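The next block holds one structure in the form of structure tokens; read it before the comments.
Removed from the display is one protein chain of the complex; every other protein chain stays in position.
Up next is chain A:
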Amino acid sequence: MTSPNSTSTPVRVVPNAGDASVTPSVAPSRSKGDGSANSSLGTFGVRVIMDVIDADQARIAEEAGACAVMALERVPSDIRRDGGVARMSDPAMIKEIVDAVTIPVMAKCRIGHFVEAQILQAIGVDYIDESEVLTPADEEHHINKHNFKVPFVCGARNLGEALRRISEGAAFIRTKGEAGTGNVVEAVRHERAVNSEIRKASAMNEEELYTYAKEIQAPFHLLKETARLKHLPVVNFAAGGIATPADAALMMQLGCDGVFVGSGIFKSDDAPKRARAIVQAVTHYNNPKVLAEVSENLGPAMVGLTIDDKLPGGRLATRGW
């Protein structure tokens, strides 16, 4: 018998409630399947996760078919507008959202802020996002995620960054994109970078992989496993700048396993309708006829921002090391 986490992926062990044995944490992990590019993602395949700031929005997201919600005080576009230090949300507000919906609830902590993570774990969130959208608390270290029972998601711009996060214990990876811009260009760049580096690695022999691991600053064993699988050893989501059903389907066709939609939904005119359309677009991402139907009459999308040196709030994707 092989457990779903039995690749050389880091496996967190949590004590089993009932007996003395230990069990691999059942965070989303790709089963080994047939090893094809699009295989297998725990129960987490093809899902949409939406940013929400209160219980009402959380219920709209659930009604629309979101598979999880990200509870936060301000969506990224507001963080850009307001500036200042962005921190973990008020636990009371997160608990209210946990009580309002039956789907899993995620919450963000600052990069390196392991105490915020301890607090989030204590109040019972289902996942923690160690997120560059909040102001980093540590400019050198990420959280040692092996110390936690709750699974973590982390952002990555390229393969080296993704594998460093996985080695620290991240249970799934997302692109960083440029959150709060409504501009998908950075998410596309990150996804293409990861895919292209994996293709490159999968053609290498072991000697070349040692050198490549050094070059991209990735742990060798994880790079070798990724090269063998021809995909990341954990699920890989798109995040940052996704505003339309077409954006979501684009990221799916580029090989993502699901999408995070942040400001794109509740900063648009008809949030419930757009939320539902994006959920359908992710399920039917390969069917342009369905994509055309769900894209009709959604009203104005959020106002997008071009990503240049004048971007309010600066480039968030460069946070993280």
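Basically, a contact is a pair of C-beta atoms (placed from the backbone, for glycine too) under 8 Å apart; a residue touches a chain by one contact, two chains touch by 3 or more; residues count from 1.
In this section, contacts and distances are computed from a predicted model.
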Name per UniProt, for the chain absent here [options: "TNase-like domain-containing protein", "glutaminase", "NADPH:adrenodoxin oxidoreductase, mitochondrial" or "32873_t:CDS:1"]: "glutaminase"
Identified contact with the non-displayed chain, of A:52, A:79, A:117 or A:150: A:150
Touch criterion as defined above, residue of A:66, A:137, A:179 or A:209 at the omitted chain: A:66
Residue ranges of chain A at the interface with the undisplayed chain: 1-4, 14, 16-19, 23-27, 31-34, 38-47, 59, 62-68, 100-104, 121, 124-127, 149-151, 276, 279-280, 283-284, 287
